[in-house]
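Each remark here refers to the structure printed beneath this line.
The complex appears here without one of its protein chains, the remainder shown in place.
As written, the chains take the letters A and B, and residue 1 is the first residue of each chain.
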Amino acid sequence: MDMKAGKKLGTRERYALMTRDLEWRTTYQPMDKVFPCMSYEGIKIHDWNDWEDPFRLTMDVYWKYQAEKEKKLYAIIDAFNQNNGHLGVTDARYINTLKLFIQSIPPLEQMAARGFTNVSRQMAGGGARIACLLQAVDEIRHFQTQIHSISNYNKYYNGLHGFVGQQSRLWYLSERKSFFDDAITAGPFEFMVAIGFAFEYVLTNLVFVPYVSGAAYNGDMAAMAFGFSAQSDEARHMTLGLECIKFMLEQDPDNVPIVQRWIDKWTWRGARVLGGIGMMMDYMLPKRIMSFKEAWEIYFEENGGALFNDLARYGIRPPKCYAQTVAEKEHISHQAWLGFYQKSQAMSAHAWLPTPEEMDWLSSKYPNTFDKYYRPRFELFREMARSGEPFDNHTLSMNCQVCQATIHYTEPDDPTTLCLRETDHQGEKYHFCSDHCREIFEYEPEKYVQAWIPTHQALQGNCFEPGVDPSAPDFDAKAALFDYWGIRDGRDNGDFEGSEDQRNFSAWRKLATQN
Amino acid sequence: MAVRALGDYEFPPRDALGNFKGRQLLYVFWEKHLLFSRPMALALDPALRFSDVLAQHVVPAYRRHPDFPRIDWSQVRWIRSGAPWTPDPDKSLADNGLRHKDLIRMVTPGLDGLDGLGG
Partner (left out) sequence: MSKIFVVLQKGDESRGIVEAIVDDNTAAELEEHPALYRVTAPGRMVIRRASIEDHLGRPFDLHELQLYLVSLSGHVDESDEEFVLSWNA
C-alpha cells in the first residue's frame, strides 16, 4: 500500500494543532460563567483568536529543554558544593547579598507561581492559558533552584536559615511582599500587566542582570548558575508580558486608559522594590559590575524608552513616574544603604561601611551626588565606629501605606528634604513615600487600608510567637521580637566587622591553603 | 467602593486607633537631618506630656548628630500636615490636638544637617 506522507508541519501549525485549536466554546454553561473574571476589570476582549502565541512551546519541547537546564544546573551546584565553592567568593561580605536574595526572591517566585496558576485558569483564551501555565511551572522551578543553590551557604554562614517565614514578618521585606500581595489580589488582566509586563519586561533586567553578573564577578558560581538557569525562562516571560499588553491594547481602544493606569502604578511599585537592588549593586558587591545609575540608564531609560516608543502607536505614554525615577537614580542606592547600615542590629544580614577605595568608586560613578550629600554621612558613621560607639538607630521605622518601603527617600527635586505625603480616608490618616503611592491609594483605598504594616503590627503587640505572654514578669520584648523574626542576636545581625561570618570565612580560607 | 471586585470589598482599617491598646501612633522626623534616614514611629499614651515625648524619645534618638548640641530649643518650630503647629510642652498629646497617626516634623532654623545639606 502506498502511504503518502504529508508535508512536515512548521512550528506555528504544530503548536496550534496541539494547543489552542483543541479548545472550544462551552455550551453546557455560558463562557462568562466558566471564565467569570474576564470583564469585571473593564477590559474588553472581542476575539481571543488574535492572541499571538509567544514562544510556541509544546510540552515535549518544554520538558526537553527544561530538563537540560536542570541537569546542567544541578551538576554545577554539586561541583560547587564539592569544591567548597563558597570560599571562592571575593570576600564574605558578598554572602550578605544572598541573604537578602533568599529573604526576598524565592517567596516572590512562589507567589508568582500561584498568580500564574490562577491566571492560567481564568483567561478565556487557550493560548494565554497555556503560556501562563508554563510560566507558573517555571516560577516553581525558580524558587526551588534558588533555594537549592543557596542552601550550601546556609551550612557555613548566618542569616540564611529563617527565610521561610521572614517575608511575612520582617520590617525591611514588606515592600517585596506587598508588591506581590497587591498583584495576586488584582484581577487577571491587572496581574498580567503588573507581573507579566511591568515586572518581567520592564524591570526584571534590573534584578537579574546585576545579581547574575554580580555573582559571576564575585566568584559565586552557584548563584550565577541558578541565575542563568532562571533567566533563560525569563526571556519567555518577557515575551508573554509584552504580547499580553499588545493584545489588550489592540482589542479595544477602551482598554488603553485602563492599561495606562496599570502601567503607571506597576512601574512605580517595581521602581520602589528596585531600591534594594541599587543598594546591593553599589554597596554590597565587593567587586562591582556597574553602578545602579548605569544599570537604570541601560535597562530602564534606554530599553524602556524603546518599548514605550513602540507602544506609542496605541496611545500609551511612558509611565508617570519616569521623570522621578531618573531624578532619583543618583540618590536612592545611597539613601537605602545608609538606612540599612544604621539598622543592621534588626536585620537577618550584616551591613558595613564602605572602604575609602569603595567611596572613591562611588564618587567616580556619582559625580553629582556622592561627595556632596552622602560621603559626609559615611565619614561621620566611620568616626562614630572608630570611637567605639557605632551609630545604631533603635527607633522603629515608618512605612509607606502602599509600597510598604520604609520612608527614606527624598523629594525628587530636593535631596535635602524627606519626601512625605498624607491623606485622610474615612476618618483615618495614611502616609506615603511619594505622590505616586498616594495616587495609587486614592484610586483604590479599600485595598490598602487593610495592609499589614510591620512597624504598626509590632506596636499593636502582635509580633510575638503564639503562647508568648507580654504581661509575664520575665517578658523580654526584644528577645521575643527577635524570636518572631527568626533573628539570632549576635550571629545573624549587626556589623560585618567582628561577625562570626567574617571570622569563619577568614579561618576557613587559611585552612584551604595551608596544612 | 472604588476597587473593582466581584463581590463586596469592605475591610476595616488594620491600624485603627482601637488596635493599639489605649495608645496612639505618632511619627516624628527632624527636618534636614537625613542621617537618621526615616521618621520614627511611636505608640504613646495620649496623656503623655509633650515635653516627655521630647525627653523620652526625641532627644535620645537625635542626640548623636553634630547639630544636636547647637539646637536652640526656644527657636524650634514644628510642622504638622504641612502647616505650622505650636505645641504646649506642658500639655498632653491629646490636649495638644495630636490625633492618631499624626506626623510632626521638627525644624531647627539654621541647622540644616551636615554641611547644611540635609544629612
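Just a few scattered comments:
As a convention for this text, a residue touches a chain if its C-beta (ideal position, glycine included) is under 8 Å from a C-beta of that chain, and two chains touch if they have at least 3 such contacts.
None of the values given here were measured: they were computed from a predicted structure.
Put simply, the hidden chain is in touch with A once you look at the whole complex. Considering the whole complex, the residue from A:165, A:253, A:305 or A:498 that touches the absent chain is A:305.
In the complete complex, the hidden chain is touched by one of A:228, A:361 or A:452, namely A:228. Screening A:86, A:99, A:246 or A:269 for touch with the missing chain picks out A:246. Residue-level contact of chain A with the missing chain is found at 10-12, 54-57, 61, 65, 68-69, 72, 204-205, 208-209, 212-213, 216-217, 224, 228, 231-232, 234-236, 238-239, 242, 246, 289, 302-303, 305-307, 309-310, 312-313.
Criterion: only the chains that are shown with their structure count from here on.
The centroid of the Cα atoms in chain A and the matching centroid in chain B are 31 Å apart. Chain B makes touch with chain A in their complex at residues 1-6, 9-16, 19-21, 23, 25, 27, 29, 31-32, 34-43, 57, 61, 64, 66, 81, 99-103, 105, 112-115, 117-119.
Chain A contributes residues 36-37, 40-42, 187, 335, 338-339, 342-343, 372-374, 376-377, 380, 384, 391, 393-398, 406-408, 410, 415-418, 420, 422, 426, 428-431, 443-447, 449-453, 455-456, 459-461 to its touches with chain B in the complex.
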